[in-house]
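Left out: one protein chain. Kept in place: all the others.
Up next is chain A:
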Amino acid sequence: MTAQDHSGSGLSRRKLLGAAGVGALAVGAGGGYAVGQASGEPKAPAGVVDPDAAPIPFEGAHQAGIVTPSQDRLYFATFDMTSDKREDLISLLKDWTAAARQMTQGNDVGDFGAVSGSPYAPPEDTGEALGLPPSGLTLTIGFGRSLFVDDKGRTRFGLEGRLPDRLKNLPSFAGDRLDQAISDGDIAVQACANDPQVAVHAVRNFARIAFGRASVRYSQMGFGRTSSTSTAQVTARNLFGFKDGTANIKVEDAKDVDDFVWVHEDDGPAWLVGGSYLVSRKIDMRIEIWDREPLEGQEAIIGRTKGSGGPRSGGDEFADLDFDAKDETGKPLIDTKSHVRLAHPDANNGAKLLRRGYNFVDGSNGLGQLSAGLFFIAYQRDPEKQFVQIQRSLAGLQNDTLNEYIVHVGSGLFACPPGVGTTGYWGEKLFA
């Protein structure tokens, strides 16, 4: 961005304070503010702005952050309710929705924001996103099974009859080493943005708004999106160096999105129609061991070539997988226990997922090894027929040979309500 007037377009929150004076203002984003107008229709920005910095509309039939083209960064957190009062849950969802409306459009939280309030009161907004553009921030929320029933099966928050049948606890998968401290939670919040500071700012403000009503169970920072959710995006690589998400459902595949992502009317409770189910899995990757594996072995385990990402059966990245193709010794070119074969719809009754995973590095483990891996996120219409089906096919050392190099350590399943309109709040229909 240059410090010029973009004919009324530009960046929210972005501004040179004080000394620079008016001439040097980098002005606010027209596209973003337009969303706040009564019409609710975002205006196309008049000038050329960095598309990665522009705001993404908050309102709509579906929540943003699901089929939205994957942003660069993730900050994911789950919260547990510390209050058992229904009105506290409702007021929290209302307050979060109001803050999300403001933050996703590049504005400060609250009436006074970060710097215009009383000098004797703590600022309403924590302020670390001042001067930054909206950065494509999306905030997406999901409800865990524990929000509906406690571990003894008793209903919480008066949500009798509201628990979706499909919001079951995920089954145990062979090889899982799940840590409860980084699994589940009453409410999940996925913040995606093209600037990590903007994503962290959003979750931090959410946590603060929640004090007294809910507290953070765990949070996870992610970078380097490992799936593309749009054909306009290049396929990114995971920390094993392979292109990840080549065969992912893309927003442009309207039929797949409808068939595999959104909850339909006859699928379950009315409040969830237009929503989706989010599965999160924290997957530790044994980076150093993998890095000692010869290229040939790495490619056989994945079933694709490392360079182009094309299948081992031949062709470019997007070529169809030929599971029948064999080498001169009669061995399948795509190994029977390779990751792509076992994850493929053909091996899973046609099941597909919309993936939105991110790489993570939590520093090193004290032995000089990276504490790193993939924070896997997938959205789907039916977790049993989709994630569970595929994960059963993959899990265990007898199956996907990749399992020698990865271990699932965190897990979660959340029902994500549909989007909100100009006046509603997240999950409103749940309380109707």
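Note that in this section contacts are C-beta pairs under 8 Å (C-beta built on N, C-alpha and C of every residue); 3 or more make two chains touch, one makes a residue touch a chain; residues count from 1.
One rule holds in what follows: contacts and distances are computed from a predicted model.
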item	value
Which of "Heme exporter protein C", "Multiple sugar transport system permease protein", "cytochrome-c oxidase" or "Peptidase M75" matches, in UniProt, the chain that is not displayed	"Peptidase M75"
Candidates A:L137, A:I209 or A:L402 - the one touching the absent chain	A:I209
Touching residue (missing chain; options A:E59, A:D72 or A:E124)	A:E124
For chain A, residues in touch with the removed chain	5, 8, 10, 12-13, 15, 17-18, 21-22, 25, 27-28, 30, 33, 36-38, 82, 95, 105-108, 110-113, 115-122, 124, 208-209, 211-213, 215
